[in-house]
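Worksheet for the structure shown next.
Some chains have been omitted; the remaining ones sit where they do in the full complex.
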Amino acid sequence: MDLIADFLLRVLGQFQSPSLAFLLGGMFIAAMGSRLTIPDAVYQFAVFMLLMRIGLNGGMTIRESDPADIILPALAAMGIGVMIVLIGMVVLSWLPGISRPDAIATAGLFGAVSASTLGAAMVALEIEGMDYEAWVPALYPFMDIPALILAIVLAGMGEAKDAKRRITPWMIVKDSLRGSALSALLLGLLLGLLTRPEQVFESFYDPLFRGLLTVLMLVMGIEAWQRLAELRRVAHWYAVYAFFAPIAHGFLAFGVGYLLNMATGFSPGGVVLLALLAASSSDISGPPTLRAGIPKANPSAYIGSSTSVGTPIAIGVCIPLFIALAQVVFSSP
Amino acid sequence: MDLIADFLLRVLGQFQSPSLAFLLGGMFIAAMGSRLTIPDAVYQFAVFMLLMRIGLNGGMTIRESDPADIILPALAAMGIGVMIVLIGMVVLSWLPGISRPDAIATAGLFGAVSASTLGAAMVALEIEGMDYEAWVPALYPFMDIPALILAIVLAGMGEAKDAKRRITPWMIVKDSLRGSALSALLLGLLLGLLTRPEQVFESFYDPLFRGLLTVLMLVMGIEAWQRLAELRRVAHWYAVYAFFAPIAHGFLAFGVGYLLNMATGFSPGGVVLLALLAASSSDISGPPTLRAGIPKANPSAYIGSSTSVGTPIAIGVCIPLFIALAQVVFSSP
């Protein structure tokens, strides 16, 4: 009984975190009809800073890590990404009013990963004082790319022998890696691995990323509200899926992370980040890849589901939920 | 005699402050025909940072303040905003070559408030080591909105029974609050009041605002020079009004602030900020509101008056003047 009360208190305590506050603030002012906008150049730069920060830190840590430690979590991330797409496709296809391409594209977007949600999770863990292996955020592409590839390949298989425009998995990998999000992440990873960016990381990328993340959250809140109108025009089952999917995916990955913790000593903070990578749905890199890869799917359906419902749930519900869960589960008895 | 010499020395000392230096620098390079421009996205972001910084700090302080302390200064700010518009309308209408709508719009803009001037005043007070209640800058909307409403209502009354397009005061309030400037300020206020943004305030919004303010000042200096040409095309009395109005408004508000200081212990720094809120004229949020609300007024007249003359006088003359005045008036005898 005490355990549940303690758990609920911890969840509530997370509600004053700046990331969630700015996200809700953005939704609030958009709902009030505010004309406040953040220039697109600032938004793009904030995303770049976030991904470079994740990449640089990941690269600098991998340099000093045992590669063996990373292989299992990376495989787990891939497996989770694939599972999310398969489950999502089955569930969504089974719901009324949702076409097969739309079901696959939506499942693909929820299998892919959101850098902003990941950033908010990192800041929340730091406030709680929960450590994690610094390479965990760099697992991002291991979950993101397989999910997008699987979705596009599944959608292509449905269309059968359309001989003219064959998309191979390798084309999707290349296209994903060339997108601005994964390019920035991988460039950061490479620079962190091969060069000595410690000083510029500590004086620029790391401190600015925290502040710019609040700006990103504000933009995402504004956009979440604005896309709600689009979402209302498509089947309501999207909203239902988008509400429950982040929580379910988070539990799935939390369970996998818990097994890794028992088997290899994977940190509790790492388990939380893995759960939140799974809970997040792509907002930056996924949509253009899917638009090109599954042209028959309706972007209003999958982008609206992710931006207006999935991301707010991932940040507002899943971050406090899985941090509190880890604090209870991993606390020394 | 010593008092006057001391006073003049203090005024001169303020001339090396970075805010004024960058403002004059911007005017200088514009006068020299420089092609240097600051990208609009950077300018907009700097304004956002400034207003969020004012709002967040205001909200965090109000949380710990006695609401009773704030009510009187807020009412004083409203009263001053209303007085400035009424005085300005009478004076300007009485000058030759100025139409009634132009007189009202110009008076409205000088009653409204400039966030950049306010930011420059805050930095100048800090350099002087003069403390103020941290919620004083958040009095901004209490002076700004009533001034704009009054101006638009007065202009509408003149036009009498134009039944088709009735603008109610509530519509002006809503429109003001939805503008990007007040949205950012009020969002910051709300986030400061209801959440815990201390860390991101101290590591991001507060330190960056000081630097970005110099960038804003540079932009305003460049714009002040460029708009002078526009101002030359309208009646010269605008320039005369714009030169003396900030000083007169500052003295009016300084007097009100002095009474508040005697009655309630309102801080000397607060008195200076109140005087400078009054001395400032709107450069960001006011013009579009007036353009929509008083369509018959000539924007070249009121924007030129404020940007090219009013703001440089408020920053270059009024900031040093009222800081020095407060140092003399409030120094222990």
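A and B label the chains in the order they appear, each numbered from 1.
Everything below uses one rule, namely that contacts are C-beta pairs under 8 Å (C-beta built on N, C-alpha and C of every residue); 3 or more make two chains touch, one makes a residue touch a chain.
What you are looking at is a predicted structure, and each value in this text was computed from that prediction instead of being measured.
Visitor: Quick check on the homomer: 2 copies visible, but what's the full number in the structure file?
Guide: Taking the 2 displayed chains as part of the assembly, the whole thing totals 3 copies.
Please note the rule applied: only the chains that are shown with their structure count from here on.
Visitor: Which integer distance in Å separates the CA centroid of subunit A from that of subunit B?
Guide: Roughly 42 Å separates the two chain centres.
Visitor: State the interface residues of subunit B toward subunit A in the complex, per the touch definition above.
Guide: 39-42, 44-45, 48, 174, 177-180, 183-184, 187, 190-191, 194-197, 199-200, 203-205, 208
Visitor: Provide the residue numbers of subunit A that touch subunit B in the complex, in ascending order.
Guide: That would be residues 16-18, 21-22, 25, 28-29, 32-42, 127, 207-208, 210-212, 214, 218 of subunit A.
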